[in-house]
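One chain of protein is taken out of this complex; the other chains stay put.
After this line comes chain A, so read on.
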Amino acid sequence: MSSSVEAITVLSSDGDEFKITVSAAKLSKPLNWMLEDVCFSDDCDEVPTIEVNSKTLVKVIEYCEKHAPRANSGASDSDAEELKKWDIEFMKMDVKDILFHILMAANYLHMEGLYDLACQTAADLMKGMTVSQIRKIFHIKNDFSSEEQEQLRRQHPGCSFD
């Protein structure tokens, strides 16, 4: 790959084109391998496809571009603090439509920072919630039989007031 290339074009699974800077793409191992394997010069028209839908890929690229400077050069504590706040805002997203796909994409793209953040966000959503509230948040159907459910219920602390 020519070192003069600063941004590359990738296709989402929906067939849309996206630009991502080389330094941001380095946050993902598979993208990094692609950089090495695929010809990105102007006379080469091969555009790699990333198996992530457009809606999710926009978010993934946004994350990469934000985190790339710090990942590539290291940063001060105040930057880290700022980035943490940015992450919290960034993760305020629809659980059913986006968070799920972000988690899958981060896993597929081997982006440790992002899947760590997505897992933590999912875990935090469950804290303090009842089982039925968790099901509602994540749009999950209760597929336990009534016996299984009773068994699970019994394992919860039941404080006897005698």
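The rule is simple: a contact is a pair of C-beta atoms (placed from the backbone, for glycine too) under 8 Å apart; a residue touches a chain by one contact, two chains touch by 3 or more; residues count from 1.
The working rule: contacts and distances are computed from a predicted model.
One chain of the assembly is not displayed; among "F-box domain-containing protein", "Trafficking protein particle complex subunit", "COP9 signalosome" or "DNA replication complex GINS protein PSF2", its UniProt protein name is "F-box domain-containing protein".
Within the full complex, the residue among A:A7, A:V47, A:A80 or A:M129 touching the omitted chain is A:M129. For the chain missing from the display, the contacting residue among A:A7, A:A80 or A:L152 is A:L152, taking the whole complex into account. Listed by residue number, the positions of chain A touching the unshown chain are 95-97, 100-101, 103-104, 107, 115, 119-120, 122-123, 126-135, 138-144, 148-149, 152-153, 155-162.
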